[in-house]
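Down below is the structure, laid out as structure tokens.
Removed: one protein chain of the complex. Kept in place: all other protein chains.
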Amino acid sequence: MIYLDYNATSPCHPKVIETMLPFFGEKFGNPSSLHTMGQEAKKAIEESRAAIARCISAREEEIIFTSGGTEANNLAIRGVVKAYQKKGNHLITSQIEHHAVLNVFKALEKEGFTVTYLPVNQEGLVDPGDFQKAITPQTIFASIMHANNETGVIQPIEELASIAKEHGIIFHTDAVQTAGKLPIDLGKLPVDLLSASAHKFYGPKGTGFLYVRKGVRLIPQLLGGAHERGRRGGTENVPLIVGMGKALEICTQEQEEENQRIQALRDFLESGILAEVPEVIIVGRRSPRLSNTSLVLVRYVEGESMLLNLDFAGICVSSGSACTSGSLEPSHVLLACGYPHEIAHGSVRFSLGKWNTMEEMKEVVRVFSSIVEKLRHISPFGKEVIRNV
Amino acid sequence: MIYLDYNATSPCHPKVIETMLPFFGEKFGNPSSLHTMGQEAKKAIEESRAAIARCISAREEEIIFTSGGTEANNLAIRGVVKAYQKKGNHLITSQIEHHAVLNVFKALEKEGFTVTYLPVNQEGLVDPGDFQKAITPQTIFASIMHANNETGVIQPIEELASIAKEHGIIFHTDAVQTAGKLPIDLGKLPVDLLSASAHKFYGPKGTGFLYVRKGVRLIPQLLGGAHERGRRGGTENVPLIVGMGKALEICTQEQEEENQRIQALRDFLESGILAEVPEVIIVGRRSPRLSNTSLVLVRYVEGESMLLNLDFAGICVSSGSACTSGSLEPSHVLLACGYPHEIAHGSVRFSLGKWNTMEEMKEVVRVFSSIVEKLRHISPFGKEVIRNV
Amino acid sequence: MYSEKVLEHFRNPRNVGKIENPDGVGKVGNPVCGDVMVMYLKIKDNVIEDAKFETFGCGAAIATSSMATELIKGKTIEEALSVTNKAVAEALGGLPPHKMHCSVLAEEAIQAAINDYLQRQNHGNGKA
Partner (left out) sequence: MYSEKVLEHFRNPRNVGKIENPDGVGKVGNPVCGDVMVMYLKIKDNVIEDAKFETFGCGAAIATSSMATELIKGKTIEEALSVTNKAVAEALGGLPPHKMHCSVLAEEAIQAAINDYLQRQNHGNGKA
């Protein structure tokens, strides 16, 4: 099995599993309980909070634990917009956000807010000039993702957040794809809120966090007990929270080295594909990109059929994002980049991680080129291409 | 360590941990991914869904996985109320609900809904007659908990739900304290929605489910990918979902036997306390009650000071509910039962579970009576009582 | 998500390719939507002697194309025209709901190819 779908999810690091394990069994207290068992659990989640805060240069009280990236995004957007709605009703985001951001904005539109969805260029980048122009006196909030999950393209967040700051606009970034993979220093990066999800950085599924800069108001969305300083109700999922802290620590320590190693693999993969498979496009290749991500557009064949054939060969990839796998529409990200539908349908995302090797990359290039050849043989289009191979 | 705080949380059953474990490591796929790894994860959560549906006689598509009881309650209440708000603006609940229900209703009041909070009698029971009387032509939704987390008192849900049905009112019950502990047959019980949380029945913290009867509309609250048939966004926390299914299966199988065993322990504990400690009240003792719960009111001393002393002796209990541990107010449940503040302050909740023994109960009676004596000695009140002992 | 049968037909599609000098050709779908099927028929004495296809599309699109050609081979035109999308899907052991449109496409491809054949006949350029 060659797993190249790390942007969809990653396995827990063995050390993460080890760290979590006692908290399912012996150390199972409820952090809200005053007795020893409860306080032991409380201590464990507070230590995780401190570790996470250290990794991103934040304060402990700025971290809210959530059930994952989706909840963190929902809480950030709805929580801030509802808190500041008296100041204005205009919001800004981009066309390439994850659905956990886009769908919240769409719901807010129905509730009477006006939303500007910023375009991207063919390289997948938001233009800070566009952002600046979109701002009106009514603008209260903006959310632009740190790196895109499909293309891996890294947005100019520092610049965007600075512009927002100048205009007194609260700025959120969905860092689900960057937490653990890129350095995040909230002492310097002027964003107000930042979302992360543990299962993207070798932590468990079902936990994540929202960073909320001190002083930023937020209306809680999950109402219950006074957990998370009254900002998120619900018994804390202690083992997962502990695991997330451990995972982020590991990723932060190994980050530089891992990024170099993974980028070498990714670059090899891309060169191989470009050399072996005619008429392919690698999206965002001239932009700053996550070192682990490669989104390949293959003409004349459709993405799912490549994905399934790769799966037959024991290679796990996505076509577009995993979340839209039930949909017939091609990726909204590729459409936003300006690719026509028929090309956007032919995408394969390779996303690499900790356990990939150079041997695997060689195998993938070999298998992938023969799959594309086979599918182009079935396809009514692009015969010339095949014949030229 | 004697753990008597199972209503706050329970450890995972060893078989649950065993069942979850592979899904953190090898079987880590994202259920939305089309490749083998993803489909394996998908299959695992669907099998869990089927197991849960079997345990409560529901259909699989009626189960929505959530991050716990709090989210299930929030989704049920807000999701239904927002879906049916054109039909009316009156809602009914009780004064003794968990904060994960109460606080949602309070928020809805601010948004313009009218809420009736039904009282309870001193035994902690909602009167179906009161419910009937509260109904107006504007009433669209009601939520009454199955059993109370502090008192263990079981509400006449079947009767309440039937009244709601007659009046075309959508009825939700918070079954967080009963799922796994009481038989739940949704083929017969006419409730429309039901919330449960895995960590209360030997499953993991951070997962739960909402049952939504076929045909009942619900506006999703966590927006993201098309997970859970579009009713709850966010990558599914596969290991926890799998663990929850296993936990509910185990509890359902062992239910009758366990309830008998636990009730014998609880009854012994209560008799012991009543015999050894003067001036105590056991709340809801003449009502149908969960067999594991005993809420004891001790005059002249305060709850936390008993809790801490018990903890010194290695006995874990709660005073009121764990969630209000940061609060200065006595339990809203006890106040609703009509106990005066000074008595409500003196509560200790013993909640038993799978791993308690008769020896432990004997020890608890012994330790508890000496703690009460010590604290009454410190207290300015009730000296006569102590002197009579 | 897909049945064994779908995966099998997707993996080893039957009747892939063009027919030289076909008696009928049907092209349905649209690359913009991500599915194009072209069906080629060889027809003799009202019977479909051979059927082939070329498809751009997802796993279900390729599997339904393959199954559709299998189902109509050896059938009379009338029999072939009565092959419904449901029949194609059923022969594949079912399709996921959001993939049922692929079986519709397959039905349409059969009909388009036969119509093409019938039209050529009417215009006198059939080969009898």
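By written order: A, B and C. Residues from 1 in each chain.
The rule is simple: contacts are C-beta pairs under 8 Å (C-beta built on N, C-alpha and C of every residue); 3 or more make two chains touch, one makes a residue touch a chain.
What you see is a predicted model, and the numbers here were worked out from it, not measured in a lab.
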Ask   = Given the contact definition stated above, which residue among B:84, B:300 or B:350 touches the chain not shown here?
value = B:300
Remark   = Full-complex touch with the removed chain, picking from A:34, A:301, A:316 or A:337, is A:34
Inquiry  = Suppose we count only contacts with the excluded chain; which residues of chain B make the list?
reply    = 300-305, 308-309, 312, 326-328, 330, 340-342, 345, 377-381
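The rule is short, and it goes like this: only the chains that are shown with their structure count from here on.
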Inquiry  = I'd like to verify one number: the distance from the centre of chain B to the centre of chain C, where each centre is the average of its C-alpha atoms, in whole angstrom.
reply    = 57
Inquiry  = Just the number, please: Cα centre separation of chain A and chain C in whole Å.
reply    = 41
Query = Going by the touch rule set out above, which residues of chain A reach two or more other chains?
reply = 304, 308, 326-327
Task = Any chance you could list the residues of chain C touching two or more other chains?
result = none
